[in-house]
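Removed: one protein chain of the complex. Kept in place: all other protein chains.
Chain nomenclature is as follows: A and B, assigned in order of appearance, with residue numbering initiated at 1 for each chain independently.
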Amino acid sequence: MAGGAASGGSAASDTYKEARHWLLMPSWLVLGFFVFAPVCVMVIYSFLTKEFRGGVIWEPTLAAYDQFFFDRGLFGDSDPTLQWTYIEIFWRSIWQAGLATIMSLLIGFPTAYFIATRPDGTRALWVFLITIPYWVNLLIRTVSMKFLLRDEGPMNDALLNIGLIGEPLQIINTNLAVQLGLFYSYLPFMVLPIYASIERYNFTMSEAAADLYATKFTTLRRIVLPAVKPGVIAGCILVFVPSLGAFLAPDLLGGAKNFMIGSLIEEQFKGNAGNWPFGAAASMILLSMVLVLLLIFAQQQRRAGAAT
Amino acid sequence: MKLLTSSAMALALLANTAAAEGELVIYHWFEYIPAELLEKFTAETGITVTMDTFDSNEAMLASLKAGGMGTYDVAVPTDYMVSIMAGEGLLDTIADGELANKGNIAPEWADPSFDPGRAHSIPYQWGSTSFAVNTDDYDGDINTTDLLFNPPAELSGKINMLDSQGEVLAMASIHMGIPQCSTDRDELQALNDMLQEAKTHWASFNSDTAREVLVSGDVSVGMIFDGFSAKAREDRASITYAFPTQGYVVWMDSVVLLNDAPNRDSAIAFMDFMLEPENIAAVSNYARYGLGVTGAEEYLDPELATLPESNPPETAGEGSFIAVCDEQTQAVYDQIWTNLKN
C-alpha cells in the first residue's frame, strides 16, 4: 500500500497535462499553509527562548535541546552530564510501543494468514469484521478497555466466577494496561497489510517446499515469511508509529504515572510545565525518529520491489 | 466552491447560535457549579452562558496563554494563580463602583494578599486540600501526612495523588516541614528524594477522578479537596477526610475578570450575581465549600456548618496557602515535578 501511494502509480497518463498545476494548487495552498508551514514554525520555536509559564521570547537559543540531552542537576549549574530523564521517557515509549507491536504481530500474523487462505466469498467478510472496530473512536475504545480491565470490572468478574483466579488481577494503572491498550488500538493496522501480502503470495511455492520434504514450520519460516516481509514491516510501522506518540492510553489506562513521549509533549502546552520551546524540540526529535523509520521502510520496499 | 463557502458560513453560524441579549464565556473548574444557578443567571439577565472547564490551575493558565485570551470573559483560579495571572498581565481591573454588590464581600476576604483590594477578583469558594482515607481498609491514625508520603505497607499501591504540581509539592513541603519556596539546596534535594521514594507507593495521578477512585474502592487513600471528600462520603460512608497534624493546604478560588474579555459587561453582571448571598450560597450547598460573602448564612444548608470536612479537629496542623515562587526557584520545583512524573 505504502509503495503504491508513494509512487502515485506507474501508468503515467497525461490527459490533463495542461491543467495539472491548477489542479494541484488547492492542495498546495491548504497543506502548505496549514501543515507544512506549521511544522516549519514548530522547528523555529524549538530554537527560541522560553517565556516563564508558557509562550516564547524571540531570541534564538539551543536551550531546549540542551535541556533534552544534558543534565545540569536539580539547580541547573552542575557540570553537564548526559540527561537520562527524557531519554528514559523516549526509551519507555519505544519499549511500550515495541511490545505492543510484537503482541500485535503474534496475534495479527496468524489472523491475516488464516483470513487470506479463506475461500473467495468469505474472505471479504473477514476483512470487513477486522476493520469495523477501527472505525470506532479511539477514545471510546480506550475507555471501553479501561472499563473492562478495572479491578472490579467485567473481566475480573468473569475470571473470578470461573475460578481461574482467586483475587482480582491488578492490571489497570500498570505498564501492561498501556501495552494492552496500544495493542488493542492498532491491531487492525497490523492485520490488513500482512493480509494484503499473503493474498498475493503464490502458494505453489509452499507446495514445492512440501514436495522437497520441508516441514510446515520450515516452510513458514524460510518460504512464506520472506515473501510477505514487506507486509509484515508495513504492519509493524503502522502499529509502532502511532503507539509512539499516543497519550490517551498512558493517560487513561496507565494512571498518568509515567510520562510517555505524547504526554511529555502535551504537558508542555496544556499542563504544568508550560515550556513551549522544549515541547517543540521534543516534537522535532519524535518527528525525526519517525521520518528515519519511514525512510528505512521505503528503502526496504524499493529493495523488495527490485528483487521480485 | 462558492456553494461550499456559503454553506460553511451558514453551518458555522448555526454552530454558534448566540442570543441577541449578550453572552458570557466562563472558564471554570469541573463539577463545581450547579447548572440551575447558571439557568437562573440567564433567566434574570438574558445573558447566555458558555462554560468551559479545566482540571488544574496550571492547565488553565497554559490554555489562556496559548491563544485563549480574548475568548473567555471570566475564569475561576485559585489564590496563588490569581497573583500569577495578575503578574502575567492577564487580568483586567474592576473600576471603583463598577460592582454594585462589592460591599457584600466578607471583611476577611476583602483585601487578600493574592489580590490586594480585590482589584481583579471577587471571592468564590474556599476550602482545604488534604486527603481522604477509606477507613474500611485502614484503621490506624489517619491524621498524618505519612499516609501519602511514607505509607504503611498495607496502603502501598492504594494511593491516588492529585495531578497538580502546586498542591502535591506544597503538601510534600508541609510533610517535610520545609518552606514552600525553599532556596536551600539540601532541603530541595531531600524533597526530591523523598518524593521519588514516595512515588513507588502511589497507584495513579488523577484529579478528575479523585472522588470516583475513592468511591469505587480502586484506592484506599486519595488526595482530595474537602468538599469533594464530603460528596464522596455521601456515596461511601467510610471515606474520612484527614486533617494531618503536620498541616494541610488551604485555598480560595476567586472569579477574575480577564483582559480582552469579549463580553466585559456580562462579566461584571455575572460577578454581581455571584456576590448575591443567595446565589453564592447555592454554590456552597452544591460543592460543599465555604463562601466569602456576608449575609449568606440564612441560605446555607444547615448541615454545612457541621461538616467534618470543614471543621478541623484540635489536633490539626496549620493550614497554608500555596506560595508563589520567583522564576529561578520555580525552575527547581518544575524540575522536581518532572523527575516525579518521569
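By our rule, a residue touches a chain if its C-beta (ideal position, glycine included) is under 8 Å from a C-beta of that chain, and two chains touch if they have at least 3 such contacts.
Note that contacts and distances are computed from a predicted model.
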Chain not present in the shown complex, as UniProt names it (candidates "Chaperone protein HscA homolog", "Acetyl-coenzyme A carboxylase carboxyl transferase subunit beta", "Spermidine/putrescine transport system permease protein PotC" or "SoxAX cytochrome complex subunit A"): "Spermidine/putrescine transport system permease protein PotC"
Identified contact with the non-displayed chain, of A:Pro193, A:Gly231, A:Gly254 or A:Gly279: A:Gly279
Hidden partner interface residues of subunit A, rising order: 4-9, 11-21, 23-24, 26-28, 30-32, 34-39, 41-42, 45, 107-108, 110-111, 113-115, 117, 124, 126, 128-133, 135-141, 143-148, 152-154, 184, 187-188, 191, 203, 206-207, 209-210, 216, 219-220, 241-242, 244-245, 247-248, 252, 261-262, 265-266, 269-270, 276, 279-280, 283, 286-287, 290-291, 294
In subunit B, positions touching the absent partner: 1, 4, 7-8, 11-12, 14-16, 25, 27, 30-31, 35, 50-53, 55, 66-68, 70-72, 208-209, 212, 216
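Criterion: only the chains that are shown with their structure count from here on.
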Centroid distance [mean C-alpha coordinates] between subunit B and subunit A, Å: 36
Subunit A contact footprint on subunit B (complex, rising order): 56, 58-59, 61-63, 65-66, 84, 88, 157, 163-165, 185, 188-189, 192, 199, 202-206, 216-218, 327, 330-332, 334-339, 341-342
Residue numbers on subunit A that touch subunit B, as the complex places them: 52-55, 74-76, 85, 88-89, 150-152, 170, 172-173, 255-259, 267, 269-274
